[in-house]
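Only a portion of the chains appears, each positioned as in the full assembly.
Chain naming follows the written order as A and B, and within any one chain the residues start at number 1.
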């Protein structure tokens, strides 16, 4: 059930059966010479919708832009500052919690979002406690990083070994190829690719990772791989969400 | 050209030909008993992409959640506070302006966004002026409200008269019917519908507008109407964007 294709009476009815909601969150950031700028949002949205179908859960609107400040040295990247993202997450959760939602499952497509998401959850729990809301201190948030699902990880290792890398990876590129075959890009990819440098400022990042990839060879991706990754992620995160709902 | 389906080298190339970008912005809010919660985002996104095709412009990711605090008395609504939205808009524009974009055209589907968007533009111009950015004081933002296009307005008047109302209108519902025929909803709509009260707090809004509609009869909407509204809006906003680009 997609929130944007529902009416408010339908949501009111849904709340009688469940107070859980799935929130896809991605990023709008460079993904190397061939990866789509929307990769993280595209993957998170599709997988979240898959989980929604599997579990009959409501799926909220995709947060297309996340915390990608370190990628802003490449054109096309858009980023929130962490404090903006904390306010945004707090606003989302607060307005939904007032309507009765208590279980928020963020299906996430971008590693760079994790720290700020966690900080936002802490800030929000404290905020809700101050509101004298009926279920204020029962609100619970979890992150499901599709790219860290154990089966996804295993398959990526199997297919790509250490050419999976950590940004603009063949696995995420494969998922976008499966979802948008019409947008498969071709561009020369140097065999040598930077890897292993920590992430600091945007300028520093571009100095060390000149084409945007981090140790990855997205040239290995295929739409068929993408379909498998998609299915593995949907299955595993559906289980996680189901357990999350059952947790007291 | 859709940003999320592009690569950063493609954006780099695009910037050689244009520094303009189209940003769809909607809302996630109740739209009465039959209107989709995503109505404003759905309309803004589709029309923005239409304008992008017509004008060969880059179209950014849709801002799905806007300023809808007054609708938060109805379940399913998500809203940013105005200060959060100002930070968000400033972050979007700042990261894009650093990459060279200077013309931001926000195609907007929600009247409640307008005031905060304008405030955000003012805040952002001042912020950019402090950054010693190459083109900091050349950045220009405009809002294109599709529902205020003169031809859209005329057709709505013609088709619906004063049953167009001002929220959960047949015209916007029609556009979503055209775009998502599989999500056309049926629900009883009372003939009498509240109208004319100003908008204050969320609780006050729900007291005065108990089913969420403001003077509208969305039962008049058809997918065929929707297609016409869509085409009129795309045509008119394409012209506006083209003139905006030419402005010094």
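The criterion applied here is as follows: contacts are C-beta pairs under 8 Å (C-beta built on N, C-alpha and C of every residue); 3 or more make two chains touch, one makes a residue touch a chain.
Owing to the predicted nature of the structure, the values given are computational and were not obtained by experimental measurement.
Here 2 of the identical protein chains are placed; the entire complex in the file holds 6 of them.
The rule we apply is simple: only the chains that are shown with their structure count from here on.
When chain A is laid over chain B using CA atoms, the rotation angle comes to 180 degrees (nearest 5). Averaged Cα coordinates give chain A a centre that lies 24 Å from the centre of chain B. Of all residues in chain B, those touching chain A in their complex are 2-12, 15, 28, 30-38, 41-42, 60-65, 69, 72, 74-81, 83-84, 87-88, 90-92, 95-96, 98-100, 180, 183, 185, 187, 212.
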